[in-house]
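Accompanying notes for the structure given below.
Removed: one protein chain of the complex. Kept in place: all other protein chains.
Right after this comes chain A.
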Amino acid sequence: MSRTSGTSRRAVATASLALSGILALTACSAPGGSTTDDSTADGGSTASGDFTCGTDDVTLSAYIETGFPLATALFDEFSAQHPNVTIDVREDQFAVITQNAPRVLADDPPDLMRLPQVSDLAADGLLYDLEDAAAHFGWDQWPGSQLEQMRVDENGRRGNGPLYAMGLNFSMTGIFYNVELAEQIGMTEPPATLAELDAVMQAAKDAGITPMAQFNGGATGGLAFPLQGLMASYGEPADINAWTFQQPNATISTPEYARAAEHLQRWVEAGYFAPDVNSLDYSMMMSRFIDGESLFIFNGDWESGNLDTQMPGNVGFFLVPPVEDGGEVGAMSAPLTYGISARAANPECAAYFLDWVATNDQARTIAVEIGGSHPMGPADAFMPEISADSVTAQTLAAGATIGEDNGAMEFIANATGAIYATSWTPNLQKLVAGEIDAATLLATVQADYESQIGN
């Protein structure tokens, strides 16, 4: 009896010793805090207001997205024009960059970094404030819509406030089509109304062709692309931006957007998407479209260069048509966002690079030819010659239309850091599975949005 109690007493003693040891190790202070204090101090002290790379040897550290050659092509050209600048590049997949962004910006601060949605990062004081650079270089003279997604006010809302990032170019989304398949079903020119688009997709389906190979599998609900296109046709792009920029009382649970979501639901029910849309990923969508297995894909002009190479002369592009002929259109359009860490060693040189990308003729040519998208910068700036029958030319022209209609929108998936993965994706997948209807989709996403903003 006494033996047992001796053993258990000793066990208790050991356990409590271990526990106190662990508590001592964790020191029991609240986590976080110190990093940002440092960053504000460092960020403030390094800025001298002289936005050049100087003449001394400089090494810029860059953290970029792998698989897209635009950034490295620009780096090569920049180093060639500025021999004193070396660029030290680290590459990762975008998902990895997204999950590492706060820690990398705080602990291993790069001079240039591909950024996910910036509002949280800016609000946490992790990004270099580019307002002085914007004034110095005259970025504030450019069309305002180019920069508004990268402005963050003191409440962490985007659209207004200081500039915290810059684009290497800005992309445009819409519908790409396979020209051969289109001719086969009698589509000679892009549909001018949503009703015409419906008719074309029905004709494709009747001919045994998948009308639209959209991805919607895994954690990436690609039906958000057509949904937002339809929302812009039924509603106002400015209202959608108010929602993605978290303006007070913004909602997507409205009659116009309900009609847009119902339209999407009709497409689902009519079988216009591939039967395995809920397990289709982005790369499968691209390979099916390139292999001529589907008439349409909703995608962005970052694929223009690729498609011009893979299926030359066989790809066309149009924007999601309006409800009625001649109506205004909208498109998701977003800068390819790059920012500077608040603790970066060479913020002025990095800012100079960002200005060079938008203003140097050679850099603008690279932005178009390799990036496939429109360069940043003033509306009347230099544009490279593009072959008229390429899809790149068509996407650039569509960009001009969107500019006229003031129809540029930020992607609805970027409204909050988590809304895409936790709300849009699962709910769009449920819509496909027939588990919820269009109205429930919007109401659920709106509820999640409000709870995430309230956080």
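Heads up, the rule we're going with is that a residue touches a chain if its C-beta (ideal position, glycine included) is under 8 Å from a C-beta of that chain, and two chains touch if they have at least 3 such contacts; residues count from 1.
In this section, contacts and distances are computed from a predicted model.
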Listed names "NADH-quinone oxidoreductase subunit D", "Potassium-transporting ATPase KdpC subunit", "Cytochrome C oxidase subunit IV family protein" or "Sugar ABC transporter permease", with the criterion being the UniProt name of the chain not displayed: "Sugar ABC transporter permease"
Residue among A:280, A:297 or A:445 that touches the chain left out of view: A:280
Residue touching the undisplayed chain, where the options are A:99, A:155 or A:387: A:99
Touch list for chain A against the chain that is not drawn: 3, 6-7, 10-11, 14-15, 18, 21-23, 25-26, 28, 30-33, 35-36, 98-100, 102-103, 106, 120, 124-126, 216-220, 274-280, 417-418, 421-422, 425-427, 429-430, 432-433, 435, 455
